[in-house]
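A protein chain is absent from this complex, but the other protein chains hold their places.
We just call them A and B in the order they show up, numbering each chain from 1.
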Amino acid sequence: MGFIYPNKSTWAILIVVYPYLTGIVAGAFILASLVKVFNVVEVQPIYRLALLTALSFMLVAGMPLQLHLGHPERAYEIFFTPQPTSAMAMFGFVYLWYLLGILLIEIWFEYRQQLVLMARQSRGLLKGIYSALSLFSKDLSPEALAFDHKASKLITIIGIPSAFLLHGYVGFIFGSVKANPWWGSVLMPIVFLMSAIVSGIAMVMFLYILLSLVRNEKLDMRCLDKIGLFLLVAIIVDFVLEALDYIHRLYQSEESIGILTQLVSSKLFLSLVVVQLLLGMLLPLVVLVLVRSVRFNEELRKLLYFTTSLLILLGIFSMRWNVVIGGQLYSKSLRGLMAYKMEITGIESLLTALALLALPFIILAVLYRLLPPRWMESHSPTGIDRPTGVLT
Amino acid sequence: MNKREFLKDAILFFPAAATLQALAPAAEGKAEPATTPTDYDATRHWYGMGIDVDKCIGCNRCVEACKAENNVPDEPFYFRTWIERYQIHENGETRVECISTRAGLPEQAPPEDPSVVRTFFVPKLCNQCAHPPCVQVCPVGATFQTQDGVVLVDEKRCIGCRYCIQACPYGARYLNPRTKTADKCTFCYHRITEGLLPACVEVCPTEARIFGDLKGKADRLVRFHRVNQISVLKPDLNTEPKVLYAQLDGEVR
Partner (left out) sequence: MKLPEQVTRLGIVIAVIVAVVLLLRFVILPESLFSARPHQAAAAEREMAKPLRHAGVAVCRECHEEQFELKYGGKHRTIGCENCHGPAASHAADENAAKPPLPREREACLACHGYDSSRPNGFPQVDPLEHRPRKKCVTCHDPHDPVPPKAPTECTGCHGRIEHTKAMSTHALLPCASCHAVDAQHMTEPRLALPTKPDSREVCGRCHVPGATDPAASKVSVDMAAHGGTYVCWECHYAHLPEGRK
C-alpha cells in the first residue's frame, strides 16, 4: 500500500460523460462538414442526420457539468466573471458560440425550405410551430434557396475550426493540469480531438444503420462504405497519436512513470488495455481494413459496420473514463493508487450518467419526427430538386 | 525578532489596532465603500512559512488546532494541514503514511524496524504558491491571491467545480462537504492580519513551524531563510511555494 495525500479528490462519472458527449458533437459535425466543404457527395444521405445528432448531443453536453457543480445555482458566474487564465471559464462561451452561432444557424438554413413547405402543408399547432421555426419566412425563390446553401456552406467553414475548438479545448482542460502527469500532455487536446472525430463518425454510422432497421428505410451502401473509410482513417490517426503519447511517456520515463505503469497494469488494465485499446481500437481497425480489402456482401458489411461502431463508441467512452477517472486513481504524491467507488443513485451517480447518455437519443427521436431528414424526397410538391452537395 | 520582542510588539499592537479600527469609519466617511480594511495594508506584507523538518515531533497538535480554528470537518479526509511520517529503508524503499488521519487518537508508533535507515515527520499544508496553479484554473475567479501573497477562496462565489483541487500539485485542497465549496489553508488569514500567528504555529511545541513576512526587514522567517538550506516541494512545477522547508529529505514530495 502506497501513500496517498489525505484530501479526497473528486471528479466522478459525470465528468466522464461530459467529454464523451462533446466529442460526439464535434465528430458528427466534422463528418457533416465533409459534405458541404469537401464535396464528398457519397455522404450526402447522412448530412442532416449528422447535424441533428450533433444538436441532440450538444443540448445535453452542458448538463453533466452543471450537475456536478457543488453550487449549480452559481453557474452563471462563469459568464459574469470569467477568469481569463482558466480554460474552464471559456467553456460557457465556446459552448454558446457553437450551439447558437454554428449549429442552430446551420440547421436553420439547411431546413428552411423544408420548414416553409411543412408549414404550408400542416395545420393547427404544427403549422404554428413550423412557421415559427422558419421565422415566418416564405421566400422559396431559386435565389433565396441558393443563398441558403451558400450560407450553410459558409457556416460550415466557420464551424470546422469551431468544432476543433470545442473539443480541443476540452482536451486542454485536462492537458494543462501540470499537477497531474497522467493528464498534463501537449498531445491531450489533439488526442481528444481525434478521438472525438472517431466517436462522432461512429455515432452517426450507428444511428444510420439503426434508423434504417427501425424505420425500414433503405441504406445507401456507398454512403456507409464512405463513412467506413473516414472512420478507418480517423482511427488510424487517433491510434498513432495515442501510441505516440504512450511511447513518449515511456521513453522520457519521468518521475511519474513508476506509478503510471502501475496504474495501467492494475487499475486500468481492463478499461485501457482490453476495452479501449483491443476492443475499441485495434479490433475495429482490423475489421474496417478487412471490410475494405475483402468483398463481403452487403448484409455482412452492414453487420460489421454496426458492431464496429458500437465497439468504437464503447472504446471511446472507456478512453474518457481512463483519462478522467484514471487521472484520479493515483495520488499526486506519486506513491499510491486509490479506488473510485461509483455511486449508483444520487446526483453524481451511475443512474444520472445513464440518463444523460440516453437523453440525446430521446431528443434526437423528437427532432427526427419534427424535422424528418428525408421529408423532401417524398414531399417536394413543386418538384424543386434539392441541390446536392455539389454546388457551383 | 525573538519571541519576547514579538510578544511585546503583539501586545502593543492590539490596543493600537482597536483604536484605529474605532477611528477609521469616522475618518473615512460613509460614502466610500471600504474595499480594504483601513488598518491593514496588505501590500506591505508577503507571508510565508518556514518548516524545520528536523524539529517536527509528529505530535499532531497543529492539525487539531487547525481543525478547531478553521472549522475543518472532523472526518479524516479533510485537512488544511497534515503530518506525514517517512520511513526510508536500507533497500531504498520509502514508506510514507499520514499520521493525522486517525482523528482524536494518539498515533501509535510503528514497531521498531531495523531496516529503516532514516525516519522523520513532515508537516504539509497549502504552499501558498507565488504562482498558484489553483488560481490560474478557477473559472470564476473565486480563488485568488491576496496582495500579501495568501491564496484564499471566496466561499460565496465558488461554484464547486473542483478544477482547483485537480490543479493543486500538493493535495492541499478539498471540497468542504458543508459549504460545497473548495477549502484550503488560509495561513489563518483572520489571525495573521491581526498580527497573531496561524493556529498551527501558535501551538507547535518545538518551533518546527516559523511563520513570517518575507517583506519584513527583521523577521524570523527572513532569518530562517538566510541560515538554512531551503527546499520547496515539487520545485520543477515552478509554482514557487512560500512554504519553505529546511532539512528536507529528497524523498519528500
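Here is the rule we use: contacts are C-beta pairs under 8 Å (C-beta built on N, C-alpha and C of every residue); 3 or more make two chains touch, one makes a residue touch a chain.
Being a predicted model, the structure only gives us computed values, none of them experimental.
Chemist: Which listed residue, B:K124, B:R157, B:R173 or B:K242, touches the chain dropped from view?
Modeler: If we include the chain that is not displayed, B:R157 is the one touching it.
Chemist: Per the definition of touch given earlier, which of B:R80, B:K124, B:R162 or B:R191 contacts the omitted chain?
Modeler: With B:R80, B:K124, B:R162 or B:R191 as choices, the missing chain is touched by B:R191.
Chemist: Can you list, in ascending order, the chain B residues touching the missing chain?
Modeler: The list for chain B reads 3-4, 7, 10-11, 14, 34-37, 40, 42, 54-61, 65, 68-70, 85-87, 106-107, 109-110, 112-114, 116, 119-121, 140-142, 144, 146, 152-157, 186, 189-191, 193-194, 196-197, 199, 202-207.
Chemist: Provide the residue numbers of chain A that touch the chain removed from this figure.
Modeler: Spelled out for chain A, the touching residues are 80-81, 83, 100, 105, 108-109, 112, 135-139, 143-144, 147-148, 151.
Keep this in mind: only the chains that are shown with their structure count from here on.
Chemist: Need the CA-centroid distance for the pair chain A / chain B, whole Å please.
Modeler: Here chain A and chain B have centroids separated by 43 Å.
Chemist: With touch defined as at the start, can you tell me which chain A residues reach chain B in the complex?
Modeler: Touch residues, chain A against chain B: 2-3, 5-11, 65, 68-72, 74-75, 77-78, 80-83, 85-89, 91, 173, 176-180, 327-328, 331-335.
Chemist: For the complex, which residues does chain B have touching chain A?
Modeler: 76-79, 82, 84, 94-98, 100-101, 124, 133, 135-142, 157-163, 165-175, 179-181, 237, 253
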